[in-house]
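What follows is a single structure, and I will ask about it in a moment.
What you see is the complex with one protein chain gone and the rest in place.
Moving on, here comes chain A:
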Amino acid sequence: MSQSALTISGVDKFYGPIDRGVHAVKNLTMDIAKGEIVALLGSSGCGKTSTLRMIAGFEDVSRGEIAVADRKVHTLAPVKRNVAMAFEGYSLYPPLTVRENMAFALKAARLPKSEVDAKVASIAKLLEIEDILERYPSSISGGQQQRASLGRALIREADLHLLDEPMGQLEPQLRAVLRGRIKHFIKERGLTAILVTHDQTEANALADRIAVMEGGVLQQFDTPDRIKERPANLFTGTFVGEPPMNVFEAYVGTSAGRINLRLPDGLSLDYDKDAFSAPVRDQLLSRERVVIGIRPYAVRRSKEGVPARVSANQWLGDQTHIAADFAGGSLVLVEHDRTRLDLGAPINVSIDPKNLHVFDQASGEAISHGMELA
């Protein structure tokens, strides 16, 4: 039985008067176990940072409750919540050196100097900032400030570590290295961390579970794999994954014992009735219109597929992204070899029903993923 590190129940955040102000977070409920790393993923203004700041205590909770380590904290001052935070804007104390900045909270907690020094040294090594420990925040680069700020949060012992865009300013190579180290560090010490990010690679690499947010609403809260394979709705499906999922509206029909997914421009994806599992087939046939989604990796070129016309062809060094005009929209497919296709070249594509995501046309909720119902 794992202890709960954070429980958010029915939290609303309004900027301005309740029920009339800007509704930034809508009825959010989440439960995070001790030792978990959770990423809040979403685009700007989706409510992820508001959520983080409510947990930290910098924003009032308009409605609902927040508990850290089974202790209700949403009315307590930040200092009493026992959480550590790394800020997006770094927020280092200008008159203190990097070392003093990092050691600050430990000194305030009256740890012996030898222990403080040892901790600073180990975190500095982890984040590769040993050589700038004696410098002042104003004299180091943005990336270094960010690591110092991250170090200041990680060095503390707290029930919860909140990391707001912890690696946004780092260069890609360093980011990749640090991701691994930080994850190891957090896991080794059994810390619980919540990171806010708009970078899905980071979320995938670091997090045990990802909470996808949009418009202040939690869209899906699940493991990275399940979010990718079983997106709960159209938003998650198109938001997570690079390049994004291809989506098309389709009318469901039948002819000559086959299921037709009729797309715009007179195109149609035709499948044998037996190509779908029984429950998925029943769901499909009970509807008139659906939205279908196909990951770019799942689109195959084949001789007898549906026709499309190449509109862009990019070799990225390890894979080819081909965009094609298809069914009144654009279809992106990814191939691992370098593909020679001229612009305007006709191709034929086919989509295995096992890779088909079906969403409700009106609500965007997922209906099925491949052979399984959502």
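Just so it is clear, a residue touches a chain if its C-beta (ideal position, glycine included) is under 8 Å from a C-beta of that chain, and two chains touch if they have at least 3 such contacts; residues count from 1.
Note that contacts and distances are computed from a predicted model.
When the unshown chain is looked up in UniProt, the name that turns up among "Cation:proton antiporter", "Carbohydrate ABC transporter permease", "Putative tricarboxylic transport membrane protein" or "Heme exporter protein A" is "Carbohydrate ABC transporter permease". One of A:Ala105, A:Ala176 or A:Leu267 touches the chain omitted from the figure, and that residue is A:Ala105. Screening A:Gly35, A:Gly64, A:Pro78 or A:Pro243 against the full complex identifies A:Pro78 as the residue touching the chain left out.
Across A:Arg152, A:Arg179 or A:Arg209, the residue that sits in touch with the chain not pictured is A:Arg152. Mapped onto chain A, the footprint of the missing chain covers residues 56-58, 77-79, 81, 83-85, 87-89, 91-95, 104-105, 108-109, 136-138, 149, 152, 156.
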